[in-house]
Structure formats: C-alpha cells, structure tokens
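Structure first, then comments.
One chain of protein is taken out of this complex; the other chains stay put.
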Amino acid sequence: MNPATPAERQDAAPSYLGGETTVASWLGTLDHKRIALLYLFTITAFFVVGAVAAALMRWQLAVPTADLVTSDTYNRLFTLHGVVMVWFFLIPSIPAVLGNFILPLAIGARDVAFPRLNLASWYIFVAGGLVTLYAIVVGGVDTGWTFYTPYSSTYSNGHVMVMAAGIFVAGFSSIATGLNFIVTVHKLRAPGLTWFRLPLFVWAIYATSIIMVLATPVLAITLLLMGLERVLGVGIFDPRIGGDPLLFQHLFWFYSHPAVYIMILPGMGVVSEIITCFSRKRIFGYPVMAVSILSIAGLGFLVWGHHMFVSSQSVYAGVVFSFLSFMVSVPSAIKVFNWIATMYRGSITLSTPLLYVLGFLALFTIGGLTGVFLATLAVDVHLHDTYFVIAHFHYIMVGGGVMAYLGGVHYWWPKISGRMFPEGIAAFAAVTIFVGFNLTFFPQYLLGYLGMPRRYMTYPAEFHTLNVISTLGALVLAVGYVLPLVYLTWSFFRGAPAGPNPWGATGLEWQTSSPPPEENFRETPVVTGPPYDYPPL
Amino acid sequence: MSRFLAFSGAISGWLPTASSMAPRVDRVLRDLLAAGSAVVVVLTVLTLVILVRYRRGSAASRAPSRIATWKIEASWITGTAIVFLYLFFEGAGVYVDMERIPPGLPEITVVGRQWMWDVRYADGRREFNTLHVRLNTPVRVVLSSEDVIHSFFVPAFRVKQDVVPGKIVSTWFNPTRTGTYTLFCAQYCGTAHAQMLGSVVVLSPGDYATWARGGLLSAGGTAEARGHAVYRRFGCAECHEDPQGRRAPPLGGLYGSLVTLADGEQLRADDQYLHDAILLSPRYRVSGYALTMPSYDGIIGPSDALDLIAYLKASATAPLAVQP
Partner (left out) sequence: MNGPSTPSLPAAYGDFRQRDLANHLGMWAFIATEVLFFGGLFLAYVVYRITYPAAFAAGSHTLDFWRGTINTAVLLTSSLTMALGDAYIKRGNRTALRNCVIATASLGVLFLAIKASEYHEMYAKHLVPGLPFDPQAPSPLQLFVFLYFAMTGLHAVHMLIGLGLMAWLLRQNRRGRLTAAHHAPVEMFGLYWHFVDCVWVFLYPLLYLIPQR
C-alpha cells in the first residue's frame, strides 16, 4: 500500500455522481456511495431540528424564571432534542454516512454485502423519522428521551406511542446497517487484507456494528413493552400490580449504554485515520488500539447500572457496576495516549481535519474524565441527574462525536465530492466550534456540582450567571455549525477539483479517483502491507 | 498547586457542606479533580509541545524512539489502572457509608407526589415542601411516591435518593450547619418538575425545641392515631381480630417479625412487606390461613396507608386493643 503509487486515471468511467442523475436514480440507487449521501442529507435535516430545539431551550434558560415557553412546551423540547439528536443524528452519523461511503472503499470492495438491504435501511430510517416528526408536530412528547415508567406508560399525556413507534422503526435501520457492515467486513475484504492489516476506521465500524446488532433489539422490546402497557393499561412496569419501574430502567439502559459507544467508537476510528495522515506516521500501538476498540464494545455491555446508582437498585449492584465502569474507561484512556504518541516525532500539518481531531482529543479527554467522576459512587450520588451529567455527555457526544464526524467529513470530502473545501474558513469554523462548545458546556459542570438539576426550565437565581455564559456560548457554537453547512455545500459545486489523493494518505480509498467511479476500483486492489505505511521521516 | 487547591476550595466553598457526609464526598471529588486536572494539563502541554516541535518542516529529529513500544504501553496502562482502582475504592467506601443507614434514627416520612413534597413527622406534624431538622441530629427519611418516580435531592447535604412508586426507600443525613437549604426534585416527573422545590431548615437545638412546641399539628393527632382511625374505618378487625384466630393473622407484634408464607418462604415483616400486603394483596398467602386478603389498592389511599403502617409499627410491642 505504497501511497506514492498514482491512482489510475479515470478518464473512461463516470464517477458515481455522474451517470444517471435523475431523482429516481438517486432514490432507487443500490450504490453505497449514493446511499451515504442520502443519509447525509437526511441526518443534516434532523440535526437542524434538534439544534433549533436546543436553541429555544438555551434561550429560555438565559433568565432564571423566563416564560418564553410553557413548562409543557419546554418538556417537549428537551424530549425532542434528545430523541432527534440521539437516534436521528448521532447514531447514524458516522456509520451511515462515512461508514457507508468509505467502508467498502477502505477494504477494496465494490459495495457492501447486501446493497438492497442498504437502500431499505435508509427508507426505514426515513419512515421512522417521519413518524417521529409527526409525533412532534401533533404536539410532542414530554417524557424525556429516556421514557421512564410509570410516567411514560401511565401519566404522560403526550403522543408517547407515536414517538416510540418512530424510534422502534428507526431501530431496524440501525440493525440492518450493522448487519450489512459485519458481513461486508467479514466477507468482502480485498486479497491480502487480513484482520490485522485493517485500518482502525474499519475496526471501529465493525465493533460499532456488533453493538448495533446486539443492543438495538433490546431497545425495541423495551419500547414495545412500554407501549403495550400504555395501550392496554396493564403493564409489567406498574407497581400497582407488582410490576417494577426499575425493570424498565434496566432494560432501557442495557441498550442505551452500549448506544453511547455506537456514538463514539466510529469517531475514534476517524481520529486514527486523520491523525496518522497529518502526522505522516503509523499509528502508535496498532494492536492495542484494535483490541481497545473491541474491549470498549464488549465491556460497554456490562456497565448499564451506572445510570441507576440512586434508583434504589442494590448497593452491591452499584459497586459492581462502578468497578466495571472504571474498567471500560481504561481502553479509552489508552487510545488518547496512543494518539498523542502517534504525533510524537511525526511531521504535522495543521489542516482542518487535524484541527477537528485536536478538538476531539481535548474535549473527549475532559468528557471521559468527567465520566470517571460519574462512575465514582459517592460523587455520582451528588452529581446524578444534574447539569454535570449533561455537560459530561455533551463533551463526549458533541465535543467528541460531532467533532470527529465533522473532521471525517472534511477529511473525506475530496473523495466524496471530488473537490476541496476552502481551508481558511474551514479552519476558522473549527476553532469557532471549539470555543463556542467550551463556553456552552463547561459552565454546566459547575452548575451541576452546585446542584442545578436536569430538565429544569426555571432555576434559583444563584445559577443565573453560569446559565448566561452557557447560552452565549451556544450562540457562538451555532455560528460555528452553520459555516460548514454553507461552505461545504458551496464547495460541492464550486470548490477546486481534488485529485485522487490530495492529502497523500495511505488507505485503499485514496487509490481510486475522487470522486470514485460507481464500481469503486478499476481493478480490485491487492494489499501487501500494514495500514498507515507512511515512509520513514 | 496551592492555586489549584484554592480554586477547588473556592468551588466547594460555593456549595455549603452542611452534612456529615458532605466533606467526605467533596474529598473524593477533590481527588478526582486533582487526577483529572493533572492528566489534562500534562496532555495539553505535551500535545502543544509536539505540535510545535514536530510541525512539518521543523528540524527536530524524527528518528524512532528507542524505548520499546510495549514498555510504554504497559506503563501507562498500569498507571491508569492503578489510579482508577484507587479512585474506585475511595468512592465506593464513602458510598457504602452513605447508603448504610445507622439504626435507631428518628424518622421523617416524605411522600413525593406531583408536584410537592408531603412531609410527615413521627409526632403527627405535617407540612408541605419543608423539612425542619435539628442540628447534629441524624435523621432517617422514609420516602415513597404516590405516582411517578421523583428524587429527593439536597445538594448541600450531598444527598440524593430516587423515590419510586410501589417501594419504600430510605436515606439519611446528619445536618452539621444551621441554615435553610434547597430541596430539589431530581427525577423528571412531569409538567411542574422544575417547580417541585422545597427547603430543609436546620435549626439549632434551642430553635428546634421552639419549633417543635409550636409547630403544625395536623388533624387527627399523630400518625398512629390517624392510622388507628383507618384501621377502624375499613374494618380490619373483622378478620385480623377474629376470635378463633382462623381468618387472618393477628397484627399485634407483626412488624419486624418473621412471617412464614404458604409456599414455605420466610419474610421479615418490614415497611415494604406491610405496604405490599395491604395494597398488593393477595401477594402474600400466609401459611395456615385459607382466605385471601383482598387488595386495598384504590380503596385505602397512599397517605392513609402510610398512617396505617405507622399504627401497625407502633403495635409491634403492644398487642392491639380489641375495639368494641
């Protein structure tokens, strides 16, 4: 995989963007690359919906006793924000967009294992999304994205069933995508591409897919049972007939904790690709990095009870879950050390993708450390269900996940669009996002420690200043997010044409033209060496 | 280092440490902050140095490091694991003490319902959204919910406990500073979740005595007296004071005793047992009794049920008087 080999000139075959360009050809495509763009368009729309809800929430929270919206509306806003951002943006983001586009290319395949299933998964996703949007439009749901019973099953008067149905349907899209990727990685690797020659992005997508396939069905059954309880009036979570509301929490978090690893592992894969390319160096400790990815995926199934330390679950359970939660933090920490060690004695270029990665490193580290705070039993009793938790998961999912997503989009943008984005404004946007993010969410750590609970639309006056800083930060963050929307769209049509490998990266995806032809490679590549095989510096 | 301590001291200075456990929780938090800040500072400095020194085109040496990779990996894996283990044990230790309720504490019953806290003292006093407690006197708070899950959260005490319908859960604290501290509901519970605030008022012993004398007494006197009224109103004696003793188990001395069920299982008759036996009947078929107790869920309200349980608890040592 010598990066100096020029890719063949694609003068004969049109790129996947050319050829048939009717709407029907896009909506009926079996090409993983076009499906990736369908997903890109859809999840961006959902991101905007979720972001608008967040903006309204932050506006309300700028003043301690504002009445910008009623309580019921606010409760519906934070539910909408959680549901849309988790299931309709974060979970599909890297896997369904970058995974779909890059994974077959990265392993030298012509497509995924089940192209028709791939297209079906997008339609299922859209169907679930439409049902959820419908639920929002007809009045929304006020249970929070966590749907705790008995509030959700008995007391809430929102459109719980409809929204749960939307999420249920979207879950099958997740399962289908995960299934597709697992089989693709197992069966369609190019000759010579053994498991331990796989780029870490592929490992990350693979591990994520395993989680998607095994965890999502548990969410499905949980929502189904909650829905049945709501509709039939007889429920297994109803304490009045001896049911246990905590059973819902166990079932819900058994899925939802692994779900957060669905949201971060692909980002970790992206980080490894970018950091090696822009340090011109092999990844430090490849086997440990691959094993860490698998450990995070595996251990991630064993820690769900750390969301329930004060729920009245037993003290012994709490101790066990706390211990396991500490254990799952270790591989994540190792990855951060290894990434920094990768840059050591490299030859570093501060391009926009690397700026996003540096932002990821800072924010994921802080978010991960605060996760350790929350895994610590005595401290979690105080911090649980406060703004500390909100800050923690936003540092990981937004500071980590979204930064990695944007970094990956920028990194592979030349491959996807055949054009370069404008570097100056892109770098500016990355820095703006970083600054805005910290302004928005760092004060929330302090708010949480001081005792401000989650899901509060009004609060005691002593929390005012920190909330104002957070809201102003959100304004900056919004600017930062709008910029890529604008310049990436612009560059898709007017950007400078990119060659096959503008970054000079290793990786099979860079061995074909930008954008690639429909069948990806003129000839199936053959792999003869390890990944990230940059020449010695 | 001293600036760091001052900073972290300043943070915890903003939030009062008003219970015996609060300083211990804060100590664990400080250790976490110390470890976390050290990591962040070291990694940030390291990264910045690397970015500058090894930028493309710089003259720094790119020769591969001569230390074996596995040694570096092993050292920081081990280091991380050790630090984590220390923090885990520290946190778990304090947690176990937070959860282990000392025996024999005076009790305050708090019922959470949308969207208020119903506070009931052992002597019958009742108030809403306020707890009065005495300085340096540990109390046990017995929590239950009438509807959805709430959470009893007093940041100044570092106390939080979810309040779950169908369950009776307890927490405890020992207030160590006088003052008025906010009580929040920390588990989303519907429309007015953010308005479900209350106060915990910690009074010096003198002030507390004054309050106790002139405090609010709810109609019906003590919880036990109210519970006795409930007992009579629903005719519990019909079965439970059956002269032949065959209809239902006698209730005098029941609380705290060991009950043998029909399938041989033995249970301790604690608060949860009494609650379930009354409201979730016939969950427990007691050995030796043919009849099944009907469920009083929806018939005896949750407040009345708590009073009834208080009455039965008081009858633990003295037999119930047979009422004419």
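By letter and in written order, the chains are A and B; residue numbering begins at 1 in each of them.
Throughout what follows, a residue touches a chain if its C-beta (ideal position, glycine included) is under 8 Å from a C-beta of that chain, and two chains touch if they have at least 3 such contacts.
It should be emphasised that the depicted structure is a prediction, and the values quoted were computed from it without experimental measurement.
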> Which of the displayed chains are touched by the chain that has been omitted?
Replying inline: A, B
>> One chain is left out of this view; which of A:L56, A:V83 or A:A109 touches it in the full complex?
In response: A:A109
>> Which candidate, A:L17, A:A127, A:L214 or A:V468, sits in contact with the chain we can't see?
In response: A:L214
>> With the missing chain put back, one of A:A54, A:L251, A:I366 or A:I390 would touch it. Which one?
In response: A:L251
>> With the missing chain put back, one of A:L17, A:V63, A:I236 or A:I425 would touch it. Which one?
In response: A:I236
> What residue numbers in chain B mark contact with the hidden partner chain?
Replying inline: 261-263, 265, 280-283, 285, 292, 294-295, 297
>> Just checking the interface: what residues of chain A touch the absent partner chain?
In response: 104, 109-115, 175, 178-180, 182-184, 186-188, 213-218, 220-222, 224-225, 228, 231-236, 240-244, 247, 251, 254, 519
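Criterion: only the chains that are shown with their structure count from here on.
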> Roughly how far is chain A from chain B, going centre to centre by Cα mean, in whole Å?
Replying inline: 35
>> Which stretch or stretches of chain B touch chain A in the complex?
In response: 11, 14-15, 24-25, 28-29, 32, 35-36, 39-40, 43-44, 46-47, 50-51, 54-57, 60-65, 69, 72-73, 76-77, 80-81, 84-85, 87-88, 90-96, 98-100, 114, 147-149, 151, 153, 155-156, 158-162, 164-167, 169, 182, 184-195, 197, 276, 279-280, 283, 297
>> Using the touch definition from the top, list the residues of chain A that touch chain B in their complex.
In response: 71-72, 75, 142-144, 148, 150-151, 154-156, 239-246, 279-280, 284-285, 288, 309-312, 315, 318-319, 322-323, 326-327, 329-330, 333-334, 336-338, 340-341, 343-350, 358, 361-362, 365-366, 369-370, 372-373, 375-382, 384-386, 446, 449-451, 453-460, 536-537
